[in-house]
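I have a structure here, written as structure tokens, and I will follow up with some questions on it.
One protein chain omitted, others in place.
Order as written gives the chain letters A and B; numbering starts at 1 within each chain.
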Amino acid sequence: MTTTTLPTYDEAIAGFEPVIGLETHVELGTNTKMFCGCPTDFGGEPNTRVCPVCLGLPGSLPVANKAAIEATIRIGLALNCSIATWCRFARKNYFYPDMPKNFQISQYDEPLCVDGYLDVEVNGETVRIGIERVHLEEDTGKTLHVGGATGRIHGATESLVDYNRAGIPLVEIVTKPVPGIGALAPEVARAYVTELREVIRGLGVSDVRMEEGSLRCDVNTSLNRPGDEWGTRTETKNVNSLRSVERAVRTEIIRQASVLEAGGRIVQETRHFSEETGDTRPGRSKETATDYRYFPEPDLVPLAPDPAWVAELKAALPEPPRERRKRIQESWGLSDLDMQSVVNAGAVELIEETVAAGATAAAARKWWLGELARRANEAGIDLSAVGATPAQVAELQTLVDGGKLNDKLARVVLEGVVAGEGSPTAVMEARGLAVVSDTGALTAAVDEAIAANPDVAAKIRDGKVAAAGALVGAVMKTTKGQADAKAVRELILERLGAS
Amino acid sequence: MTDLTKLTAAELAGTIASGDVSAEEVTRAHLDRISAVDGKVHAFLHVDADGALAAARAVDAKRAKKEQLGPLAGVPIAVKDVLTTRGVPTTAGSKILEGWRPPYDSTVVERLRDAGTVILGKTNMDEFAMGSSTEYSAYGPTNNPWDLGRIPGGSGGGSAAAVAAYEAPLAIGTDTGGSIRQPGAVTGTVGAKPTYGGTSRYGLIAFSSSLDTPGPCARTVLDAALLHEVMAGHDWRDSTSIPQPVPPVVEAARRGMSGDLTGVKLGLVTEFDAGDGAEPGVMAAFHEALAALTKLGAEIVEVSAPHFQYALPAYYLIAPSECSSNLARFDGVRFGLRVGDDGNRSLEEVMSLTREAGFGPEVKRRIMLGTYALSSGYYDAYYGQAQKVRTLITQDFNQAFEQVDVLVSPTTPFVAFPFGSRTSDPYQMYLADLFTIPTNLYGGPGISVPCGLSDGLPVGFQIMAPTMADDRMYRVAAALESAVGTLTPPSLEG
Partner (left out) sequence: MAAISRDEVAHLARLSRLAVTEQELDTFAGQLDVILQAVARVGEVTAADIPPTSHSVPLTNVLREDVVINCLTREEALAGAPDVQDDRFRVPRILDEEA
């Protein structure tokens, strides 16, 4: 194993041009599975949401879910794709215990939607990401690996399979390769997934939460010298957050550049992204690529979406997120740069919902882009997963506006909310963090501070009002910060006859 | 004292409905018959006496309450072990499913139950419906009631033999390349394959999904038609199920029984009549039947189907390809056999050992053949090309049916052959399906009707009709039956 120090990103990207591609899987939020009537709701004891079809029992047959097809067409339309006038499902054959039939019903050379695009903003520039295809398939069950140290497959002595999730409808969206983005490749990748999420969420067809697995992302990366043909690409899996998308591209570029600079070759392989270390490691290498022996699914008849129906769906599409954002940016009175920060933080909808819950846009923005964004970055998670809801943030601000909390206390309360202790009001009361409003107690604390600091008190009486700051500090200390600093200052000056 | 087992299904239904005899009596008579002869015939893999008697009593109760009974209420029936029966062992003739009790009924079985037919048990078959002799059953072969040292045909030899041996007046089979018709032919019974999609595949353990078709086995054409109407029809659980009414096959059978085929054009496929396919005795019986049909007013027209010669090769690419995928689910994880799990081996090893132990040689051959035909690099030349040949064969049928009403041929080139005579060279076995396969690829209906004997063994006459024109073939079949009569095998007692 070589111990070369890796270059920095800037050093790495200096000599190369990257090409990226992204493959995302979206779990649809339909009531039932793709090919059977089993419910899709979460929770439930293992193997209680299964039937002969999704268990792959002998003799079972699939029947396609109309709502899933409609949702897929809408996704394709929202991504500016052409919708196939005739297409089929196909079998993808391979053995794995989480796949009951040991083949997956998917689509192969006849996807439902093709040839679209999605525009994203990166550093003020618009980048058009081509969409190669959008197709429908069924998800696998869940396997628990037992006996190994980490719960992962390596070292496990056995595995336990639950088929509750087997057969959930999955939409696969594949971009065309994206060249010409240079050093911004990581940002472009992240911006694409962010925007794609917004588009799909706007359609109401999926929760698209990366942390819950309803949006999964694989990233392809290759490097080439300027003027050369595109290089060999690697596929990186296990990319579970927007931040990871960006990091995965960045570290893979660094790795590939380092290999190529040293005169080595990039191996076409699947790599796994590690959240802890931020790097990618190779998966199990295979001598040859898997031959899935695709053939048209004989148990399902072709899909021929009625053009009139497709036109109706297209006409009924909601406002594209980009236009919606422009509209919101105007109503919030933000500059392009400020709006971009909001978008990059994945905070548009969060702020919108917080405003809907009663806060001002400015206050919502302050919390989401300030304290909560800081926490999200530290924990390496997406903003939506940080542990506070828009309603809670609005409630917090209401408490501040009402004088029950000051800014500092509010941050402490927020800590409690994020930790799962309950609503802001509940945390405030449980922890006794409310601003002390009892004038008697406050006056007592002020008098105490004055008595303890006679020199400072004398200065203030003499007119050095600025010295009040030290006494304010002392009162804040005795009240454990649970006082309104401004009110304390006024009280001090009043008591000393200097106001 | 009437021997109830010698009555037809139509007769039994009538006598039960009129109250002359109870359904329970009829069922007992058949259970007794099974006890008496199945030791020799081995048509059944599982007899469900309790379930059968309960179903029979339910029919009797209904009749006592003067409730409406269906056309086959109380009639005993045997079911090929490839269709799931809830709580009752279903093996598909394979060790890999030994003891498996499905948690659900196939649609066909559900309809049989709803109609009040009495399911006696599950019949023997070539493993996973792959074969033409039932010799590939993992549970031992079935013996042809006409000659216990000969095959009863396959893959549905058990169903045909049960009917031929009077163990049941009716049976359900499935036909992918001839697995209902060819056993019908070599056992002297009627076997019909409906239009593909005419009977539901939900609960049919899949062999070749685009070809598998459940259908009726009986001793008379009318009985087969009655069963056809009970089991057929659209099923929302099967996406390839035809959403149209069942063709009026009973009416057509009754019409055919009058013996008048004036104006009916029978197409004789020149490529089939070339002679190098079938045994002379079979051809002789076939031509005698043709003569009988012309006496009834039918006209014989020679038609050419130039691509029929490629049907067998195309089938032996398409069917194994689909089966290689369909059988992947038998892996020892969720149901069935598991072998080799000693705490050290990996899942991949256990799967491989399980499938090695659980599948017989013909199944393994077809899985590997199918895997090959679908492989990248070979797909276009094999599976892809076979699907194109399928289109051309369909065109041949369409063109033929512009000239004639039905096509006719011998059902199978050979009469029942001795055990072991075609198992060393698999392709020799495949030739048994030479005449039956084309209509499977086209998706059309086909029926085999006994038409005579050759060296004392039954010969079957095949009639094929356009898709969804199943009634046409029943009419001609019934007419032929009225002219040549039914066949009775030698007695099994003593």
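FYI, a residue touches a chain if its C-beta (ideal position, glycine included) is under 8 Å from a C-beta of that chain, and two chains touch if they have at least 3 such contacts.
From a predicted model like this one, the values you see are computed outputs, not experimental measurements.
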item: Chains in view touching the one left out; value: A, B
item: Hidden partner chain, touching residue among B:D105, B:E229, B:D331 or B:D470; value: B:D331
item: Residue of A:G116, A:P298, A:P321 or A:G346 touching the missing chain in the full complex; value: A:P298
item: Contact with the hidden chain (one of B:P152, B:G178, B:G197 or B:P489); value: B:G197
item: Missing-chain contacts mapped onto subunit B; value: 100-101, 103-104, 196-197, 210, 236, 239-240, 242-243, 307, 310, 312-314, 316-317, 324, 328, 331-338, 341, 343, 345-353, 355-356, 359, 361, 364-365, 367-369, 371-373, 378, 381-382, 384-392, 394, 425-427, 430, 441-443, 467
item: Positions on subunit A contacted by the hidden chain, ascending; value: 30-32, 36-39, 45-52, 55, 63-69, 86, 88, 94-98, 140, 143-145, 147, 153, 156-163, 283-284, 290-291, 295-296, 298, 300-305
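One rule holds for everything that comes next: only the chains that are shown with their structure count from here on.
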item: Sites on subunit A touched by subunit B in the complex; value: 52, 55-64, 91, 93, 95, 97, 100-103, 159, 161, 291, 293-295, 298-301
item: Subunit A-facing residues of subunit B, complex; value: 83-84, 90, 92, 97, 100, 102-104, 106, 201-206, 209-210, 236-240, 321-322, 324-325, 328-331, 333-335, 347-348, 351, 371, 374-376, 379, 383
